[in-house]
Structure formats: C-alpha cells, structure tokens
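Note that this complex is displayed minus one protein chain, with the remaining chains in position.
Let's look at chain A:
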Amino acid sequence: MNLWAHEFRLLMRQRLPMAALALLTILTVASLALGIAEVSRQRDAISAIPAAQSQDIAAVADYIDSTKDAGSAAYYSYHPTWDSPSPLAFAALGMRDVSPYILRVRALGLEAQIYDGDTFNPELALTGHLDFAFVLVFLAPLFVIALFHDIVSGEREAGRQRMLEALPHGGTALWQRRGALRLILLWAGLALPFVVAAGLEGVSVGPILAIGALIAAYLLFWVGLAALVSRFRRSSVANAAILAAAWLLLVLVLPTLANVAINATVPVHQGAEIALAHREEVNRAWDIPREDTMRRFYAHHPEWSGSAPLGPDFHYKWYLAFHQNGDESVAPQVHAYRAGLESREAAARTVGILLPSVGAQMLLTQMANTDLSAQLRYQDRIRAFHKRLRTFYYGYLFNDLPFGRKDFDRVPEFDSRT
C-alpha cells in the first residue's frame, strides 16, 4: 500500500500525466453535459407534441363535425408518433440526429410516409456529435498513449531503468504498479463523471456497470497495445509515434475502409425504388375499375367485405382501400430493403469484433437504443400504430357510420412502449 501511495505522489509531481488526466475529465464532463442537453431538448420536443396536436386536431374536428364524414377525418388527421430517448441516450446519441424521433402519420399509404425525415442541419450531422461515446472511442486512446508510451522507456532514457529493476518490488512489479495506477486514474476520469450523469438521468445499475466494464476493457486494449510496443525497447518518441499511427489506423482509417467494403459487398436496393413503385400502384387505382380495387382489398381483408357496394359517388373506403393495396403491393421490396439494412448493420458488427473502436461505438449505441436497430424498432411501432389507425377508421367507413366531434376522442393514441 505504501508503494502505491508513493507512486501516486510521484505521478502527482509530473506535469504531462496530470494535465492529461485533468483534460480528459473536463472533456468527459463537457461531452456528458452536451449529451444531456441534447436529450433533454428531444424530450422537450416530444412533450410539446400534445399542445400542438390538439390545436391541429381541433381545427380538423370543427370542419369534419359539419359533414360527419369519417373519410375526411381519416384524410385530414395527422397522428403523432415518437421515439423517446432511452435513459442512456445521452451517452451515445447515435442516429437520433439523422433519423426522425417524431413522425406524424395519416391512415393513408404508410410507405409514402414512413421514410420521411425531420429537419436537421446536415453539416452538423456530418461533423458528428461530441458525446460520451466519442470521448471514449476517439479521444481516450490518445490519453492512454500520452500516459503509457514512456513508462519504461522514460526511465531508461533518464538512466534509472537498471537501478529500478534491481530494487525490491522493482522491475516488472514496478511497471505494473505504475501502469495500473495510470489506468485506474484514466478509468476514473471517464467513468466517475459518467456514473454521476447516468445517476442524474436515471440509468439503472446494470447498464452503468456494463459501461464501466466497457470503458475498462477499451482502455485495457490500448494499454495492452502500449505495453506491446514498449517491449521493442525503442525510445519514448518512437513509441509515441508508433502508437499514434496505430490510433490513426484503428480509429480513423480502417473504419472508413470497412464502410466502403460493406457498402460494396452488401448491396441495398435503394429506398427510392419503393417510393416510386408505391406511387404507381396507388395512383393506378384511378384508372382501373373501382370494383377491381375493392375485390383485391376484400381478398386480403375479408372482415370488411360485408360492406355495402360502392355507389356512383366518391367513397373514401375505396380511396383508403387502394392506399392499403399500394402498401401491400410493395411489401416484398420493403422486406428486402429492411433485410439489406440489417445485414449492413450485422456486417458492421462483425467489423466491430476486429476493430475495438467500432465495437465500442456499436455496443454503446446498442445499449443506448440509438442505433439502426432502434430506428427499425421505432418503424415497427409506427407500423403497428398505423394498423390500429386503419382498423379504427375502417370501422366507420365500411359501416357508413357518422364521425362526429366526440369520435375524435376515440382515435387510437400512439403508445411509445409497445
């Protein structure tokens, strides 16, 4: 214990390691503050939905109440859905900047609505976030390099190595003690602010422990690399150069190369093709006999087939039926598109096994529910909600029931958890 306290005192006197530790802690705190601010902005935006929405729906209800037309109600009503940030989202903001976390849908064709985005500044998105994941994945290794590149070589250059190795508890035990102390301090600089932030955000103990372990594992990888490099007994400056070059490769260059490789080997049919096909299918309905549309619709949805036949006038049940036919006609493409996206993510996971930088980033976004899978799960919730909306409006349309002001209160509401 005495020796550890001694090492700590020695470390405290060195300018470079102490400055590095202080800087890392400041950056960690700043990234956590920015992450929490962003997440709380997202929560505010979500909690502002009901006020805006009730104003909007009230105006629709005023208009519909005079005609009692359920079809117009379905056509003119937009229904909000949202994807609340998870408690851990502040640590890894992931794709929440480029994918919408609020999306309004109508009971019309969903495939023309579900890929819509929200407003964001693409230049800021291109730069990327300054979140905790960034500090850990990109910056922390540089601090490991600053603190570890000269543990042994620095003593050698100062002419103390032989003496230190000859001391009792010297040599390997000494290097290990020094290394462990620096590792613990680096870990504390990252993990302690994180634990405080996670506590404030109400993250449960399990994920906090898991991320504490992830931080330790990621730091250990870089410490191991530094130890490996120092075995070649090069000078401190050569060690630092080699480690910085390794950082450049592992964190900047190889992930971009892997991205090119994945996009080349896992082709994804462009989503735009779904949109084009969907539009053709939906608009074609105006040029074919309306009975064909209804027959096809009833074949898939016999529960509504008891509805009265179409009269000469426009009827919204026909309009909504061809929208649903349109959705169903592109279902195979939608499925393939999604499978393509998932296999690209799976390929990136494989890369993550080989590249710790990618692995750590993907684990963090996965735990924070901010990765592509989380976006796809949100889309699943939107689809389930949209199905409930359709069923709700069809109940009025196919039974020719009037849709009054009170019926607006019966419209299904999005449940962000299901």
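The working rule: contacts are C-beta pairs under 8 Å (C-beta built on N, C-alpha and C of every residue); 3 or more make two chains touch, one makes a residue touch a chain; residues count from 1.
Just so we're on the same page, contacts and distances are computed from a predicted model.
> Write down which listed name, "Putrescine-binding periplasmic protein", "Nitrogenase iron-molybdenum cofactor biosynthesis protein NifN", "Sugar ABC transporter" or "ABC-2 type transport system permease protein", is the UniProt protein name of the chain that is not shown.
The record names the chain that does not appear here as "ABC-2 type transport system permease protein".
> Would you mind spotting which of A:Ala52, A:Val196 or A:Ala384 touches the chain that isn't drawn?
For the chain that is not drawn, the touching residue is A:Ala52.
> Determine which one of A:Ala89, A:Ile211, A:Ala321 or A:Val358 touches the chain that has been left out.
Answering carefully, the residue with contact to the hidden chain is A:Val358.
> Of the residues listed, A:Pro85, A:Pro100 or A:Pro356, which one is in contact with the missing chain?
A:Pro100
> In the complete complex, the non-displayed chain touches which residues of chain A?
16, 27, 30, 34, 37-38, 41, 45, 48-49, 52-53, 55-56, 59, 63, 78, 80, 94-95, 98-100, 102, 104, 112, 115-130, 134, 138-139, 142, 145-146, 150, 235-238, 240-242, 244-245, 248, 251-253, 255-260, 262-263, 266, 268, 270-273, 275-276, 279-280, 283, 286-287, 312-313, 341, 344-345, 347-348, 351, 357-358, 361-362, 365, 371-372, 375
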